[in-house]
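Everything below concerns the one structure shown next.
Up next, chain A:
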Amino acid sequence: MRFSALLRKELRECLPWILLAAVVFFAFGGFFLRAAAYFGDRYWRYSRFSPGTTVSPYDLTCYPTLQTAGPWLFFSSIGLGLILGVRHFWIPHFTRTWPFLLHRSVSRKTILAAKLTAGMIAFVISLGALWVGLFWYATRPEVFPIPQAPRVFIEGWIFIMLGLVTYLGTALSALSTANWYTTKIFGLIFATFTTITLLSTVWAIGLIAVSTAILLVQIFDTFLRREF
Partner candidate 1 sequence: MTEIVLETKALTKYYGGTLAVDHMDLEIPRGCICGFVGRNGAGKTTAIKLMLGLLNPTAGSSKLLGCDSSALTPAIRQRIGYVTEGHRLFRWMSIGGLEKFQRAFFPKQWDDKFFADMIEYFNLPKKKKIKHLSNGQRAQVSLALALAPNPELLIMDDPTLGLDAAIRRQFLEGMIELIMRQGRTVLFSSHILGDVERVSDRIVVIDKGVLRANCSLEQFQKAIKKAILSFTDSVPDQVDIDGVLHCRRSEKGLELTLVGTDDEEIAEWAKSAGAENYHIVQMNLEDQFIEFTAPANYRRLFQWEEK
Partner candidate 2 sequence: MPLWIQILPGSDEPIYIQVTEQISKAIARGELSSGDKLPAVRKLALELVINPNTVARAYSRLEKAGLVTTKTGSGTFVADPKLRKTDATDINMLTERMDTLITRGLNLGIEAQDLIRLFESRLTKFNNKSNERKEEK
C-alpha cells in the first residue's frame, strides 16, 4: 500500500515528461514513417541494376522500412532518460524535499525502488507501447507490403533500454557525493559510453545488461549510505 502510494506519486510527478517524449516520438516518428510509406517505393533503386553488369553487394543491403522512425525513437528515449533522471533525482535537491520524502514509515530501499520502477514504467508505457503500436502499424499490408524482420522490433527495444541506461546514469550522477564535479558526472559519462559502444559493436545486448547492473548497484549503495 505504501509502495503503491510512492509509485503513484513518482509516476504523477513525471507524467508531463512521459507524454512529451511520447508525443515527440509518435508525432515525428510516425509522421516521417507515414511519409516514407506514401512516397518511398523503396525498390526504386531496383531499376539501377542494368543487365550485363556487376551489382555492388552494398546496393543489395538496405535499411528496414522503419528506418525513418528509428532516430526519433533513439533520441526521444535518451532525452526521456535524461529528463526523468533530472526530475526524480536532481530536482528534490533544489526544492530540498528529500528529508520530507525520506522521513516516512518505509525503508530507503523501498523509496529508491519506487522511484526506479516509476522510471521503468514510464519508459515502458510511453515509448514501449508506442513502439509496439508503430511496429504493428508498419507491418500492416497497406502501409508496408513487405513484413518487417523481427530483429528490427528487438532493436527498437534496445533503444528504449538505452534510454533507461541514460536514466540510471543521470540518477547516479545526481546522487553521487563525489567532491569534484567531474567525478559526480561520471555516471552520465558512463551511460554515454555505453551508448557509443553499442552503436559501434554488433548486437551488444549484454553490454546494456552489464552497464545497467553496474549503475544500479552504485545507485543503491550511494542512496542507502548518503546523507540528505
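With respect to how the candidates were assembled, all candidates are chains of the complex that A comes from, given by their letters.
Quick notes on this one:
By definition in this document, a residue touches a chain if its C-beta (ideal position, glycine included) is under 8 Å from a C-beta of that chain, and two chains touch if they have at least 3 such contacts; residues count from 1.
This one's a predicted model, so the numbers in the text were calculated from it and none came from an experiment.
Put simply, of 1 or 2, the chain that touches chain A in this complex is 1.
Residues 1-2, 4-5, 9, 12-13, 95-100, 102-107, 225, 227-228 of chain A are the ones that touch candidate 1 when the two sit in their complex.
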